[in-house]
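For this view, one protein chain was removed and the others were kept in their places.
Chain naming follows the written order as A and B, and within any one chain the residues start at number 1.
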Amino acid sequence: MFLPDYYEFCARVKTVAGHRALDRIPELLSSLGSSRPMIVTDRGVVGAGLIKLVNAAMKGSKAKIGALYDETPPDSEYTVVNSVAKLYRAKKCDSILAVGGGSVMDTAKGVNILASLGGSNIQDYEGAGAVRRKLKPLIAIPTTSGTGSEVTLVAVIADHKRKVKIPFTSYFLLPDIALLDSRMTKTLPPFLTAPTAMDALTHACEAYYCLAKNPLSDATAIAAIRLISANLLKVIKKPGDLQGRLDLANGAILAGMAFSNSMVGIVHNLGHATGGVCGVPHGVCMSLFLPYGLEYNLHKRAGEIGELLFPLAGPEVYAATPVKQRPEKTIEYIRGMNQDLHDATGGRHARFLKEIVDRDGRQLVPVEKLPEIARTAQGDGTKVYNPEDVSYDDALMVLEHAYEGKPLDRKRIKKG
Amino acid sequence: MNHDSYPEIKPGKKTLKRIYIAVMLLIVGRAIQAACRTDSTVKKEFQNFKDGFAFSLGVHPFGPWMIVGRDEKGRAKYLGWKPEGKKISLKMNIKNVEAAMLVFTFMESTSVAFARNRFVVDGDLIDALAIVRVLDLVEVYLLPKLIAGLAVKRYPKWSELSPVKKHLGRIVIYTRALLGF
Partner (left out) sequence: MQSPAYYEYLGRPKMISGKRALEQIPAELEGYGASRPLVMVEGATPGVGAAITKAMYDSNLVIGALFDGHVAGSTSGIVRELAGLHAARKCDSIVVAGGGPLVDAAKCVNIELTQKKAAIQFSGENKIPKELGPFVLVPVALVSGYEASRYAFIDGKMCGSDFLSPDMVIIDSRASSKAAPAQTLSSGLIALAHAIEAILSPQANPIMGSYAYAAIRLLSENLPAAVRKPKDGKKSVAVANGCAIAATAFSNAPAGVVHCLAEALSDATGVDPGVYMGILVRSLVRKRMEDKAGLGDELCLALSGPAVYSVSEAKRRPEAALQSLNSVFGELGNAVPADLAATGTPEGQLGPAAKNAVKASSAKLSEKECMDLLERAWGGK
């Protein structure tokens, strides 16, 4: 087992997971000393009937929902955080139930800072070390198996006026409890299940090759990949498979533990930039950039990338593939997964940039945008944690390949 | 229990290590200023900063530090070692003297130190990443390949830089860094 000469690892979130985990909410709230939680969520979650499930679980509980905020935008914004915190205070809430995806989690974490430490503007807490004590109880209930935000210590909150996304980081932003219930992801349609799960798979793969890898990030990453790889296609073909849904949720939280400690690299670097410039959903970028990320880092991380074949393809394939061919086989395997997902979703799962279209069938990433994406990527922090340097030219080179969907021309990877 | 047997201890100082780090910071600070006049990449990075930008690099909590700013012409200017009274937009602090020693003896590259949470960054992340790129380049100029290879992720092929830079750039940056002009 790889042990670096220095590492840090923290995953201080209690995981409560199962087919009927929601039913535990009353008990969990009382163990946290809270009786008036506020629900933070979005319209989509309400529309899918998931808040009803939460309310049903609260029946017979001493705790009562103090307030419901269901208008979290897809991009958590500081004005939203400020106004939700106001509502929290006005309704005298004492804890937060965050039900949703990444943006809901970010918003809830931001609200928790203001609710616990006081103040009316979240921007007053910008900067390192601003949050230094325990916040109010926060229970995170994810409705996708992807982002892993239920176990991360960061809240990314946008300021549309300044056109920036501010990361707030502190161990105190970690939720007290991450609650995974298979019913919460059961209704997520296949074309959304695929990219979100591939986001989680990417977290695990990148964690396994990035600079801060360590024994616990490795172990959680491997377990995550085993769960996701074995269940993703199964669930896409049979969305109501609750056991498969629970396995994916567990895979996503494990991947979250891995990457929030080992960090992520080029795949997220290019993905964040593509999302920022062209508005492509995060998971879509992840699935299509992942094979390129592996190819790009191959010369520095051949051993690790080869080891990924074990959790991805299982012991038989791993044993049957000679050590030298394992890294290539891993890359091939991920490309195969993307192809399978493409087929299983009737072509909605994009395999390369050119293929991504919006609802009206318009191409989301025109080729002229690639330079801007590459430039934006230079300002994204994940670049630091990638094993190989990623300059503007490198990023553009990878983007051009990913646009067409052809494997990386290995000769063009600079090896210093 | 006799409390006197278990004394309060006010920790001392690691003076020698701090002097070493201070000297390194001085050289790096001046080298950035020099490199900004010789190397087009460093020059471009500084042109991109906002007017009045200044950053500090040093050790938490008592220093030493070095401060480099952008002058009105968009060039890097070494502003000394005292953060007091200066408007600093980006603070990059290494968490303690020993971690700083790892960085400045090139046993840990800037990226690895970042990944290991040895740095606390206060300010715009985009600026911090630009500074990391600048530091990497300056290290390539200042250090022999054997050591710089450890300090940066990818040692550039000199063909990527112009041949003039290879020797002349290095000599110029060295002289300016040492003589401080």
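We take it that contacts are C-beta pairs under 8 Å (C-beta built on N, C-alpha and C of every residue); 3 or more make two chains touch, one makes a residue touch a chain.
Quick caveat, the model's predicted, so the values are computed rather than measured.
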Among A:L87, A:A219, A:A344 or A:L396, which residue is in touch with the absent chain?
A:A219
Looking at the full complex, which residue from A:A85, A:I122, A:A155 or A:L246 touches the chain that isn't shown here?
A:L246
The listed residue (A:Y69, A:F289 or A:F310) that touches the chain absent from the view is A:F310
Per the touch definition above, residue among B:L102, B:A115, B:A128 or B:V152 touching the missing chain:
B:L102
Which of A:G47, A:P74, A:G129 or A:G303 touches the missing chain? It is A:G129
Which parts of chain A face the unshown chain closely enough to count as touching?
1, 3-21, 33, 129, 132-134, 170-171, 214-216, 218-220, 222-223, 226-227, 230, 243, 246-247, 249-251, 253-254, 257, 307, 310, 315-316, 318-319
Residue positions on chain B contacting the omitted chain are 1, 3, 5-14, 18, 59-62, 95-99, 102, 120
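In the analysis below, only the chains that are shown with their structure count from here on.
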At what distance in angstrom does the C-alpha mean of chain B lie from that of chain A?
33
Mind listing the chain A positions that touch chain B in their complex?
6-8, 127-129, 164, 167, 210-212, 263, 378-381, 383-385, 387-389, 414-416
Which of the residues in chain B end up touching chain A in this complex?
111-112, 114-117, 120-126, 128-129, 132, 152-157
